[in-house]
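Only one protein chain is missing; all other protein chains are in place.
Chain naming follows the written order as A and B, and within any one chain the residues start at number 1.
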């Protein structure tokens, strides 16, 4: 098996509060694109949403998604924002139970979303098709 | 809709192991205040608690909270620590199931809590009342 290929970098952070009605994933991807962030990732996110489109684990197709329409707390948001992004989320429901999966989008802010994005200032996060998975997978390169 | 307003910054980190019986939220807020951290947030937290006071999503009032009294694993802790803080948590129970929500406090350490706090050295995290939400919401400013 190939040896994992790590790359190291310095870091700068970008912070935001998103307001009611804003969509989280597209807001972050737009900011990254407009500001030429090349290797951005989520460092923390606390907030609430009124809806979410999620793909649960082990689905038969990439578009086997679920639309949730309820007020939920964002209790974890992890992942990277380069080249379309790859985010997973943990949402808390009104009974304290939890829904988790791949965040497709439609993460409409209920009251707030306080987010810190890290940017690896020496790296580029590309995505390259991986025939083993059928997806464009993260391809980390040094910035030139 | 208003455009999201991001602010960027350099970062410094502050690390701690909290010991049995210590309360996590007040320990972090006290440290931030005593050391004049102005834009602190959670980068990672791993540990266990014997209790927690949580507000689940979509509650009718801000004091609709639940007191949990059991040994639980901290499996996610996200949020910011400025001006009172805003933390959400995912707690794992003895059967592997999960409780999630807004961490009010009372997070008493069982064995340990290993925590890394990030401090945005160029920013200030204030809170300003937002009539749309009824809460003091994060207000990110450049440090002068």
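A few comments on the model shown:
Assume a residue touches a chain if its C-beta (ideal position, glycine included) is under 8 Å from a C-beta of that chain, and two chains touch if they have at least 3 such contacts.
Being a predicted model, the structure only gives us computed values, none of them experimental.
From the options B:74, B:87, B:123 or B:138, the residue with contact to the chain not on display is B:74.
Where subunit A meets the chain that is not shown, the touching residues are 1-2, 4-11, 39, 41-43, 54, 56-59, 66, 76, 78-80, 86-90, 98-102, 118, 120, 123, 125, 130, 132-133, 135, 137-140.
If you put the missing chain back, the residues of subunit B touching it would be 11-22, 27, 31, 35, 43-46, 48, 70-77, 90-98, 111-112, 114, 116-118.
FYI, only the chains that are shown with their structure count from here on.
Centre to centre, using the average C-alpha position, subunit A and subunit B are separated by 20 Å.
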